[in-house]
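Excluded from the complex is one protein chain; the other protein chains are retained at their positions.
Which chain is which? They are A and B, in the order written, and residues in each are numbered from 1.
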Amino acid sequence: MKTAIDDLIIMRNIVKVYPPSVVAVDDVSITFRSGEIHALVGENGAGKTTLMKVLYGLVPKNAGEIVYRGKTVQFRNPGEAIAQGIGMVHQEIVLIPEYTVWQNVILGVEPVSILGHLDKEKARRLVQSKIDEFQFNLNPDAFVGEISVAAKQKVEILKLLYRNVSVLIMDEPTSVLTPQEIPQLFNELRRLRDSGHTIIFISHRLEEVLELSDRITVMRRGKKVDTVEAAATNKEDLARMMVGRNVIFTSQRTKHEPGKVVFRINDLSYIDSEGRQRLKNINLEVRAGEIVGVAGVEGNGQFELVNTIIGLIEPSQGSIKVNEQDITQASILERRKFISYVPQDRGKMGASLNASILENAIMTHHRLNKRFSLLNGLLLNYSQAKTFMNDLEARFSVVMASQFSPFKSLSGGNQQKVILGRELMLPSPFVLLDQPTRGLDVGSIEYVHQLVLKMRSEGRAVLLISAELEELFLIADRIIVLYRGEIVADLPVENTSVEEIGYLMLEGKTWKKNE
Amino acid sequence: MNILTGLITGMISGATPILLAALGGTFTFYAGVFNIAMEGMMLTGAFFAVLGSYFFQSWVIGILFAILGSVLLALIFIFFAVSLHTDEFVTGIALNLFALGATTYLLRQIFKVKGVFSSPGILAIPNLRIPFIDKIPFIGVILSGQNLMVYITVLIILLSAYLIFHTRFGLRLRAAGYNAVSLDSSGVSSAYMRVLSLLICGIFCGLAGAFLSLGYVRLFGENMSAGRGWISLAAIILVNGNPWGIALISLVFGFFDGLGLLLQGYNVPPQFTSMVPYLATLIALYFYSIRTRKSPLK
Partner (left out) sequence: MSKKFISGIIGIIIALLIGALVMILQGYNPIETYQALFQVSLFGLSPLATTLKNSVPLVLTGLSASVAFASGVINLGQPGQLVMGALLATLGGLYLHLPSILMVPILILLAIAGGILWASVAAILKHVFNMSEFISTLMLNMIADYFTAWAIAYPFMDHTAFSPMTPQIDKAGWLPDIGGFNLSILITLLAMAFIWIVFNRWTAGYEWRISGQNSLFARLGGCNIEKNFMAVMLVTGALAGLAGGLVVMAGPHRFLKGLGANYAWDGIMIAIVANNGLLGTLLYGIFFSAIQTGALGMELITNVPSEISQVLQAVLVLVIVAGREFLSTVMDRLEARRKVLAARRKPKEREA
């Protein structure tokens, strides 16, 4: 029985900037009603989580106002939000593994007797009664570090219910659950809604969102696109809103016949230290003059794939070959003779922010490029390095004050240019690109795309991992889809569509189009 | 028999300051604070203890002053490391050196001596004789007649164990170390827990310092703490924070302290017995490194 009429939470013109320059939430206004399940959808980086962190008081906003139960509020920390009845369950579980379920639940609102003595018996009893009330299947004495992920999630929810919150914000809750655990969660959430709670459900999984929610708000690149009734929309509409209408489907790719196979992965599998199978029987080929795009929701094996290729992770089985040279056991330096690598996170993996631009540009070249070495590799030929830098600057149109300025003084786009320049000036036949346009402005994105197409026409083999489907459709020749560590599709780009790939990413199988 | 009782008494008096400092450090350890300033806090406590005792002719005031001085140092630590987010390691080292310089300087300034200040005017913490216990054969001589601070220390072990494992405060303290984000999102400030842990550490190190200078000896010497703060740090790391384990380890360290004095009469160089705690820590580190348990202290 839904009587979702009251505007419980009104957020107006919210802006959030992460120092120094990332605009995560860009002037967003949104309204949540009491007694509804309201989904917040969008791609990775759309701003959904940040928006909720602002509401919850985890992160201060830079502008805008929030009205809760008719009064303007500003929660300075989650404690204040919880006291007012709003609670958030994070995507990454923030429980204490060394503590038991009941210890985690009561932390912060512990029942005490004289002198702060912890009344353990009472705590257990209270927690048990809450467990019974909401029909969660939990053992209060179990250590959180030892229970399943789904159970941990329930503990997080229980923590909030114990504090009598009426608004539950859930951030990508199904991303950590197995398919069998999801219906149970949904039943619990529906029960909560029916007893008067409000659920805000952040997700990018469209089918789930349509099944569970009453209303859906779509966000894209920090802005709100629209809010719709779940009953009045469908997957295709939502996908279109998430990805954006201004998708240029006319590709700049020219016809190009790929050459021989340069990069080959056979039967690659990887089981992590906790026994989970992260990669399963990966077979992959990339030919010279070809761009192969890798699509997939984050967490489906891309991280492990990239790291086994580059050499940070040792696979459990399988082989990796470049130009028929087996590099599966090779050191990272050895591999770099064949592989150019542009990592996902510029600051953490692709550069040293405090070092000078020059010093960043010569990495790997300092060992592989004979011109840089003096005295048989003992000394670094800095004058050659400077020439190299000038060359890079010109070829890749890098805008910078001086070679010696710190790398972090460059704009995001120019940083990426330096990294790309550095990697492309290596004489390697194979290029591994991981989210190369993440966080870049439109002009830089276009530039990067041109560059990648140039690599292709020069005969390099390119493996491009990207969360942006439109990007893959723009420049890739083939698209493979990673789902739960396996390749579930390997399609030429002409034979598929954004919707099909999107569906494959989320469901792991294709859907039959209605005739 | 006298040798044995002498040995055990030596062991207890050697263990006490280490134990107190280590107990203080345990609180910061559990709170996730990277605290290496116990040495400086202890030294400051030792100096202020003599100050209080001498000028007020009272060992009680001496103890209070010791706590005051040590807590003062803890407050400086809090100011730099918690409020200003200065690196905890750097702050600790700077404070240790600051304490060394300041106490030596003040020794010269206030007492007008170099090296050691000793005077009958310094009132020491008395020993405590327990009426019936001291009649028990063999162990009576050990259980009774120890310095008052030793008995206080025993109480503090009990208090610490209780606080850390049976109170709301302890639950939150350990949570701050295990997962500060989790504690913060539960509505309790982990920074506040860190501040409290540092204050407690200050108090306990103050007591340790008071024992050093007003316990079995009645003097203050330059750099009197002589590395005991580092030993207490080693004890915490070895035991991973459990108060009872720390008591045990401190007794072991204290034992070697006392043993060293004994062995000097037998031509074994005392330097080698002094090395033992540090060798022991290295060995423990080996066992520590092959375990996979996480600890708030890196």
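We adopt the following convention: a contact is a pair of C-beta atoms (placed from the backbone, for glycine too) under 8 Å apart; a residue touches a chain by one contact, two chains touch by 3 or more.
Since this is a predicted model, take the numbers as computed values, not measurements.
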| item | value |
| --- | --- |
| Absent-chain contact - pick from B:T91, B:S213 or B:N240 | B:T91 |
| Touching residue (missing chain; options A:H90, A:K130, A:R264 or A:R336) | A:R336 |
| Among A:A63, A:A83, A:A231 or A:A394, the residue in touch with the chain that has been omitted | A:A63 |
| Chain not shown: contacting residue from A:S34, A:T49, A:T233 or A:T364 | A:T364 |
| In chain A, positions touching the absent partner | 15, 17-23, 26-27, 62-63, 220, 223, 225-226, 241, 244-246, 310, 312, 331-333, 336, 341, 343, 348-355, 359, 362-364, 366-368, 373, 377-380, 382 |
| Positions on chain B contacted by the hidden chain, ascending | 80, 84-87, 90-91, 93-95, 97-98, 100-102, 104-105, 108-109, 227, 230, 234, 237, 269, 271-272, 274-275, 277-279, 281-282, 285-286, 289-290, 298 |
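By definition in this document, only the chains that are shown with their structure count from here on.
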| item | value |
| --- | --- |
| Inter-centroid spacing, chain B versus chain A (mean Cα positions, whole Å) | 47 |
| Residues on chain B engaged by chain A in the complex (per definition of touch) | 166-172, 174-175, 178-179, 181-188 |
| Residue ranges of chain A in contact with chain B within the complex | 58, 77-79, 82-83, 88, 90, 94-99, 103-104, 107-110, 112, 115-118, 159 |
